[in-house]
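Missing here: one protein chain of the complex. Every other protein chain is in place.
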Amino acid sequence: MTDPRMDVTGVGLLGEGLHSPGEPPAGIRRAPEGVDGLTTEHLIINMGPQHPSTHGVLRMLVEVDGEEVIAAEASVGYLHRGIEKLAEHRRYDAVGTLMDRGDYVSGIHGELAFALAAEKLMEVEVPRKAHWLRSLTSELNRLGSHLVWYGTFGLDTGAMGQFLYAMREREALLDILEAITGQRMMFNYVRPGGVLADLPVGVDTKIKAFTDTFDTYLEEYDQLLGGNEIFQHRVKGIGVIGREKALAFGLTGANLRAAGVDFDVRKQIPYAAYPELDFEVPLGSTGDAWDRYTVRMGEMRESARMIRQLMEGMPEGDHTAKVPKVIRPSEGEVYASVESSRGETGVHLVSDGTDKPYRMHYHGPSLYALQALEDVLPGHLLADVVMMIGSTDVMLGEIDR
Amino acid sequence: MSPVLSAVLKFFAALGIMLVNGVVMIYMLRKVLGHLHIRLGPMHVGWKGTMQTLMDVLKLLTKEDVTPRAVDRWLFRIAPAVVFVPSLMAYAALPFSDTWRIVDLDTGLLYTFAVLSFVPIGILMAGWASANKWSLLGGMRAAAQQIAYEVPLLLSVLPVVLVAGTMNLGGIVEAQQGYWLGFIPGWFALNPLMWPTLLVFMIAGLVEINQTPFDMSEGESEIVAGFATEYSAMKFGLLFLSEFSNQFIMSALGVTLFFGGWTLPWIPAEINHAFGPVIFIAKAYIGIAVMMWIRGTFPRVRIDQLMELGWKRLIPVSLVLIMLTGLFVKVVG
Partner (left out) sequence: MLPDAQTVRSTLATGGAHDAEVAETTLGLVVRTQISVVIDALAALLAEGYESLVDLDGIDTGSGIELTYRLRSYSAGLEIFVKTTLPYDAEMASVWNLYPAALMPERETAELFGLTLSGHPNPKRLLTTEGVAPLLRKDVPIRTHEEVRRP
């Protein structure tokens, strides 16, 4: 089957069809007559799907005039695995494995969204300890995901060192998560009704060792990248997604908070242990890339604070409610949201009373961020395209599903 | 010794320095970056990875030289040479000690910069001939930045020439003899009046040799390998050898112009004469280590910000510095 995607220069670019003979190649577009009657040509450049800087397999077609971006189009679907279709053929306790592989860097959030949705239909009482364990792993995962964002964002601007420092911290986090869940990445830990297992012996020392040193290191990392004037020049005032645009494009999470909208699912639609925790929600003002940077760094600080609170106040009790081996929730339709590292991960679950979901829709916030990106990029330079993909923290797993 | 024979021997000496420098620097780069990134760098090939570069060179020599179909054949083939040869020629005027030089040129400084200004032409050729949009962008960026920064680079060394009174690189080093207040060496870098000049030179020098934070023409995360994307095997090897060689030359120039060349203070002149080359190379490598340190830490500047920095800020600043230095020299004598 000839796949039009393989024809990287010919596929209907930016709304056009395949080019016909006699026309200039699709990779070049005649621009309107310039100032002195000079004809210039715009290049249509293909970034990705294999590229050192696209966060996942993203193909970004940019039409450039020299270095300036005239138009940008994102072509996704390289990672489409049919998670929503597969979920209709899995029992409820197995759908978590699918959600793990959506936003694969912060798998706990995806699993949690589905578990919350299923529990609304199951009408089961989740024990308090399970709530706290869910929040603990959520915050650990959020920290890991933000560290990846921090490292790759620096790499996108050209700085190499802090990527490895972030990975070093993340190794400690993955060790902790491996101790708790048994896995470094595809956790399959949060299940409808509770969590898989209680905290093992000795993990509290690991967590304490991590949180004791993390705050100082985070300040160092903030100084290393954010305090660097070259970085600030690259980032301040660039890629402004203001309040109007952010709301119109349905952004959620740090991208929205950077524009000044105070909405955090953990505060507005509380779940798990968040009503009992004390944390701030950092906000930006203008919605430029610098605001997104500071908001996420602030979120990292708050996550570390929350992890400490969670460990100090961890209650006793069961880690899961008694759920039947085969979960058959009542018929109905629910929507559950969690605050994941990239925004509001939502699960729209329709159940028909059988042991498999009738329909599960996985709302991945990066899809909306990518759309906003397409709209914001014209007028910026080519170097900014890469920086913007990093700054909005786009993750192809949850876009393509 | 006949002049022809001596010229040929000097050529091979320069080539030898360039190759050995390349080998050492690649290893040094990987180790320095590795340790900055809390990892070890090459460790397995040879003792602590010292044979790694040799193996890499052998690999490059035996790799298949891929030439894409749509390239401009002659330009594609010549471009690495146009980048490599000027880099080799620039070794000619470097003063390794008071008697060890390949050629003792009275206009050594001018010659070195003139020769280095051929490199952007080669990069532009490589970028254009590669029939690849990414390479084209890289080549254009290199042309813009390197040609633009020739001006501040040259202007920034003029104060040094004014103070030293000569363009002969060996003469500039000799002008830095002597001590202030009895014990501070007379190096230009330790003269507070020369600090702005040193700063401009360092910035313009880094831009000229395409080093981070100014390596946009081969900005890895943006345009993959930039102008060198379509090159493989030894052509790529030539391009990258000349990049390392340029780093050495710029560092050596900085050492000569500002840090006293082959001399060390407070030790007798005989030792300076005997160990001159060693001291010179050691100082140059300290400069290179600083460049690698910067490379492993800083993000990359955007091309339009770089152009703005060069045209709008560095050129006026260096012009002002020339005037001030000229006044100072005239007044103080």
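Which chain is which? They are A and B, in the order written, and residues in each are numbered from 1.
To be clear about the criterion, a contact is a pair of C-beta atoms (placed from the backbone, for glycine too) under 8 Å apart; a residue touches a chain by one contact, two chains touch by 3 or more.
Computed from a predicted model, the values in this text were never measured in an experiment.
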item: Partner chains on view for the chain not depicted; value: A
item: Selected from A:43, A:94 or A:261 as touching the chain missing from the view; value: A:261
item: Touching residue (missing chain; options A:77, A:275 or A:353); value: A:77
item: From A:95, A:177 or A:367, residue that would touch the chain that is not displayed; value: A:367
item: Those residues of subunit A which, in the complete complex, touch the missing chain; value: 1, 3-5, 12, 14-15, 73, 76-77, 80, 82, 84-86, 88-89, 120-121, 247-250, 252, 261, 263, 268-269, 332-335, 344, 346, 348, 350, 358-359, 361, 363, 367-368, 370-371, 375, 400-401
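Assume only the chains that are shown with their structure count from here on.
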item: Whole-Å separation of chain centres (CA-atom averages), subunit A against subunit B; value: 42
item: Subunit B to subunit A touching residues, read off their complex; value: 33, 36-39, 133-134, 136-137, 140-141, 212-213, 215-216, 219-224, 295-305
item: Of subunit A, residues touching subunit B in the complex; value: 27, 43, 45, 51-53, 66-67, 154-161, 163-165, 168, 224-225, 228, 230-231, 233-234, 381-384, 386
